[in-house]
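Every protein chain but one is kept in place in this view of the complex.
Take a look at chain A:
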Amino acid sequence: MGAGHAHKLYREGRSPVHALPPHCKIAAVFCFVLVVVSTPREAVWAFGAYAALLAGVAAAARIPAGYVLRRLLIEVPFVAFAVLMPFVAEGPRVEALGMSLSASGLWSAWNILAKGTLGVAASVLLASTTELRALLLGLQRLRMPSLLVQIASFMIRYGDVISDEMRRMRIARQSRGFEARGVRHWGVLASSAGALFIRSYERGERVHLAMVSRGYTGTMPVIDDVTASRTQWAHAAALPLTALAVCLTGWMLP
């Protein structure tokens, strides 16, 4: 807890995208993804336009392409799933590369890959231009129940502590010559998880007592309330509105 509280997901910067109020950014990203999801999959060019829009945002936020691409790797399990799609889907078959593939399966794979990747890229841009704490404040501004925001903020604050504790237990197991190789070792892993739960819960009790002794009554005082001006909303809305225009054109054109 002595280290800085900036999370490694956040990328420090002073761009116009960083400066936008967090709730505007969250709303913009959410609307953008919703628009992307409701675009017809046959409009291939529309997805290219969306990608260009996101690239524009990344450029404005001065986030290098390599960084975004590396963070996109989280998607890999779904890429594997999408690759399977042409083989298992129904429909008329097409011959390609000497294999018999389903045409609609190919469309489905494209659909999932394109929409999923755009969604992940939008979330990555949001997370890397917005501080964690600001993100939570933004969620609160968007009328998420304050109890939920508090739970989330505790989770964020202590997530690293608990993960570190688990990492230390793993190192302790390894330094005693333990390596989980099969079903026989589940018991050891499970008792680690049990110990971790007891430690987390007891830490929660201690945190709660510490908070009560400092006057906590069930709500957190809001110290810095973020507000957004009309121009800031307009700037944030530029992304989803352009996307909406692209989406509507995609529906109009055959």
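Methods note: a residue touches a chain if its C-beta (ideal position, glycine included) is under 8 Å from a C-beta of that chain, and two chains touch if they have at least 3 such contacts; residues count from 1.
Quick note on the criterion: contacts and distances are computed from a predicted model.
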Candidate names "Glycine cleavage system H protein", "Alpha-L-glutamate ligase-like protein", "Cobalt ABC transporter" or "Ribose import ATP-binding protein RbsA 2"; UniProt protein name, chain not shown: "Cobalt ABC transporter"
Per the touch definition above, residue among A:L135, A:A228 or A:V246 touching the missing chain: A:L135
Listed residues A:S15, A:S123 or A:Q232, member touching the removed chain: A:S123
Those residues of chain A which, in the complete complex, touch the missing chain: 7, 9, 26, 29-30, 33-34, 36-38, 41, 71, 74-75, 78, 85, 88-92, 102, 104-105, 107-108, 111-112, 114-116, 118-124, 126-127, 132, 135, 145, 147-148, 150-159, 161-163, 165-166, 180-187, 189-198, 200-205, 207-209, 211-212, 217-218, 220
